[in-house]
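Below is one structure; the comments refer to it alone.
Here the complex is missing a single protein chain, while all its other protein chains stay put.
A, B and C are the chain letters, set down in written order, and residue numbers restart from 1 in every chain.
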Amino acid sequence: MSSKKVGILGATGTVGQRFILLLAEHPIFTIHALGASARSAGKPYKDAVRWKQSCPIPDHVANMVVQPCEAELFKDCDIVFSGLDADVAGDIEMAMLKQDIAVFSNAKNYRRDPAVPLIVPTVNANHFDIIPHQRQLYNLKKGFIITNANCSTTGLVVPLKALQDAFGPLSHIIVHTQQAISGAGYPGVPSLDILDNVVPYIGGEEEKMEWEVGKILGDLSDDKTAFVHLSEDKNATTVSATCTRVPVLDGHLESVSVKFAHASPSIEEVYQVLENYQSEAETLGCHLAPKKPIVVNYDADRPQPRLDRENLKGQTVTVGRVRKCPVLDVKFMLLVHNTLLGAAGSSVLNAEIAVAKGLI
Amino acid sequence: MSSKKVGILGATGTVGQRFILLLAEHPIFTIHALGASARSAGKPYKDAVRWKQSCPIPDHVANMVVQPCEAELFKDCDIVFSGLDADVAGDIEMAMLKQDIAVFSNAKNYRRDPAVPLIVPTVNANHFDIIPHQRQLYNLKKGFIITNANCSTTGLVVPLKALQDAFGPLSHIIVHTQQAISGAGYPGVPSLDILDNVVPYIGGEEEKMEWEVGKILGDLSDDKTAFVHLSEDKNATTVSATCTRVPVLDGHLESVSVKFAHASPSIEEVYQVLENYQSEAETLGCHLAPKKPIVVNYDADRPQPRLDRENLKGQTVTVGRVRKCPVLDVKFMLLVHNTLLGAAGSSVLNAEIAVAKGLI
Amino acid sequence: MSSKKVGILGATGTVGQRFILLLAEHPIFTIHALGASARSAGKPYKDAVRWKQSCPIPDHVANMVVQPCEAELFKDCDIVFSGLDADVAGDIEMAMLKQDIAVFSNAKNYRRDPAVPLIVPTVNANHFDIIPHQRQLYNLKKGFIITNANCSTTGLVVPLKALQDAFGPLSHIIVHTQQAISGAGYPGVPSLDILDNVVPYIGGEEEKMEWEVGKILGDLSDDKTAFVHLSEDKNATTVSATCTRVPVLDGHLESVSVKFAHASPSIEEVYQVLENYQSEAETLGCHLAPKKPIVVNYDADRPQPRLDRENLKGQTVTVGRVRKCPVLDVKFMLLVHNTLLGAAGSSVLNAEIAVAKGLI
Partner (left out) sequence: MSSKKVGILGATGTVGQRFILLLAEHPIFTIHALGASARSAGKPYKDAVRWKQSCPIPDHVANMVVQPCEAELFKDCDIVFSGLDADVAGDIEMAMLKQDIAVFSNAKNYRRDPAVPLIVPTVNANHFDIIPHQRQLYNLKKGFIITNANCSTTGLVVPLKALQDAFGPLSHIIVHTQQAISGAGYPGVPSLDILDNVVPYIGGEEEKMEWEVGKILGDLSDDKTAFVHLSEDKNATTVSATCTRVPVLDGHLESVSVKFAHASPSIEEVYQVLENYQSEAETLGCHLAPKKPIVVNYDADRPQPRLDRENLKGQTVTVGRVRKCPVLDVKFMLLVHNTLLGAAGSSVLNAEIAVAKGLI
């Protein structure tokens, strides 16, 4: 298979930097174009970026010239990955789509669009089945647009999907997050706000989590033209989220309590279901698909951000502390790497799935 | 009123250091004796302690000689405050009690004793009414023993009490804590465990929270000889707690969801009840009683540990972000200073209440 | 003595917030006007500021309306304290001066002006003697302008002054700083830059330290019309500074090596000189003058930012670890609270000195 040419939009941002690391030596994708704001355009990447990763800029990327995010300039790309901020992502991604390019977006703008899938690659790769319908709507031959979920939602839905598949609908979910500062980009969170502190609020985050879970864990309609959001189902799933920011560099930790609509599994059964969960991404042989979509850690004090965020290259979700919830049914802790599986890693794996499914 | 002589047990520990700061210039208590382990005994306090407070050791305490925690040596004290660890607190506190001394303990050892009150001073000062019964049991004239609650429980029960008083029984409570490192004492949490990290487990803490709430918010029997734990009530209150440790020096942040047994108050009604809550401690004119047992902060991103822990000298609970919970009824965030109201500050205020009630 | 009316320029910034706390209950100064940028002007202070202090906004300041920094609006003030950034401080402070107001500036703009004193209040209060000359130059009756030093310079010159007074000229000084994030203002240092990190560079800081020491420790000319910078002296003092930023909220730590031009004091003699150092500020009975301008801590591992920054209300410099330097003569560590003595605290104490000297 010949390599696909990819463009990266928002290449200088924190998500964009992760895209570059994931794609610099990718077996089937080749970085072809870098897009950023007008301020960066025209400069070599190394001069345009404030590189904040702990490994250096890949040599062949360092001197690539950054372009403005104009669709015309990316028309040779098979794929564009977008790490753009929501305030500009809407128009630019739509322009790329209309160039018949496959667009993989991290922004929130199209997540609620009824024809745009919201895909966590180890959860609902079947939602790609709406692409023919989407192409028809936009009159496209090769292009389409896929969004991936909010970083906190992404971590949450992986074990929820495993539980839902095994034990049927989940009626109630209460989730409390402790999110890393890298989720806010750069400069992002001022150090005076977070050193020796926790900020118990992240604008818009709780609403995103409470809504996105229902689309991701919901079904496609039988004719593959619409999504059936869980809240529309007779077995509605209700989510209550509280989101906080903690002084951690990478890795969102989430405490989850779940109530099943009908089942009462034992703790052992829950552990077994989490251990055995498989995703289509791995079956398809995708490069970035984790060997296990869920890593279970049985130690009493895990998962921990610093020790578990790099598990399986940051593409898995680590789960621990499964125990009875005196109020709902079961509670547990999970950890997701917010800029890998929680952002750039989902996008790239989604693109690998699309290639494996013959959509690109 | 003449000043009362007080002893401090565990005077060199982190809670002990807070006792010293609270008592060094107290209007009705005078530090008379300092107790610590055999290793410290015989040394001037300043040489025995590893002082970790941001203000210096009070001058007149610095050269007091530390004693072993033998009851005989504290018999001149009217009161002893105990910041002892649970592994030694049981025997020592009992020996002090048998010397007919009023003992105020921070340890967990006697919290579940059916004749020992578990008092959060701005919540259930009425539980002092069991003291005559307790004295009878132990055949004491002046002495008695009072425990105060776990630091996380302490923060939680203050707004819960306000809600219960106003809206009747609470049927379900889910609480998630983010606790400061000072709660683990010194040396306590290794820096390698908590820098750029969160530890999602604190041994025994969740069980304490889930049990203690029921004793504190429960009633005394009509004859003042027993406590009616909420779980024994037909309106049982069920608590589910998850406790984590975060890189914060002082101040436990808690995210709480509550379901009422019968009521459905609006958010505005909840705010009003929290604003208007009063405690007996203030009515009695106690020195350390906060002007308001609950400070409400209406900013979207509060309370925060670093900015709110010193509110009203660390003796109040700061509450914010009251909003509808899609799963239970109402959710909010609270902050309590874990070594002030959450430990030493509760003990001293409890002792002030006991003096005001004529028990000492 | 009647109270003086004071204005605060840059009142919403981090230094401005410290001014408000220092002046809210000041015995001889009354906050009369608050100045900030056009964006804040017209709003009540509590709505204009992002308050980041651990104690609340003083009640009577919270609702004061913020004004633009126009000299006309501050003409009723006896004094203005400026916490303005250097990019706007030059013009605004000059306009205030021309209104015949006494201006106390934290900005760097006029520090090198040959007629403007650069005063660290516990070091060179005698430099106020140039004020008659300055007034003549600007044709003023009551007004004048005083600058205080860079926060790191401020900590450094206090023990250097003690040593210079006792042992004669210092020929060489090497200083290495570890500076708190509050020194960079708000939002200031991004958390992604400083968590689990040290930034070994602060723009312009090393140059400031290397130059300012010479003006502060230098003399006034005999006719009180000029400053004799140490580098112009035959006993020139050479300073080499390295400045770094560390994840500490408040308190700059400095490691200093000193070579004396002529003396060879023993470590004991150095300790004694530091212990006994007195400043004119205290002799004048100023409210904010620390009881001791230098607090010596003899513990092996002190001073430490978190434990020592609040010593004597943040108006002293804590010194420890005095020992032989194998390369120069003597080395030691010092700690200064960067927003108290290192900024707002110096300004206010300078103003108290000016009042005590009859200049206001």
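Simple rule for what comes next: a contact is a pair of C-beta atoms (placed from the backbone, for glycine too) under 8 Å apart; a residue touches a chain by one contact, two chains touch by 3 or more.
These numbers come from a predicted model, not from an experiment.
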Full-complex contact with the absent chain, from C:Gly188, C:Pro247, C:Gly314 or C:Gly342: C:Pro247
Residue of C:Pro190, C:Pro305 or C:Gly345 in touch with the missing chain, whole complex considered: C:Pro305
Absent-chain contact - pick from B:Ala48, B:Ile146, B:Val213 or B:Leu249: B:Leu249
Contacts of chain B with the absent chain, listed as residue ranges: 14, 52, 181-182, 186-196, 247-249
For chain A, residues in touch with the removed chain: 52-56, 195-196, 249, 306-307, 309-311
Residue ranges of chain C at the interface with the undisplayed chain: 172-174, 176, 178, 195-201, 203, 210, 238-240, 242, 244, 246-249, 253, 255, 257, 300-307, 320-321, 325-328, 331, 333
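Operating definition for what follows: only the chains that are shown with their structure count from here on.
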Self-contact between copies chain B and chain C, residue sets same or different by half: same
Angle of rotation relating chain A to chain C [CA atoms, steps of 5 degrees]: 180
Centroid distance [mean C-alpha coordinates] between chain B and chain A, Å: 42
Chain A and chain C: spacing of chain centres that average the CA atoms, whole Å: 49
Where chain B and chain C are represented by their mean Cα positions, the distance between them in whole Å: 41
Residue list for chain C, restricted to those that touch at least two other chains: 52, 195-196, 249
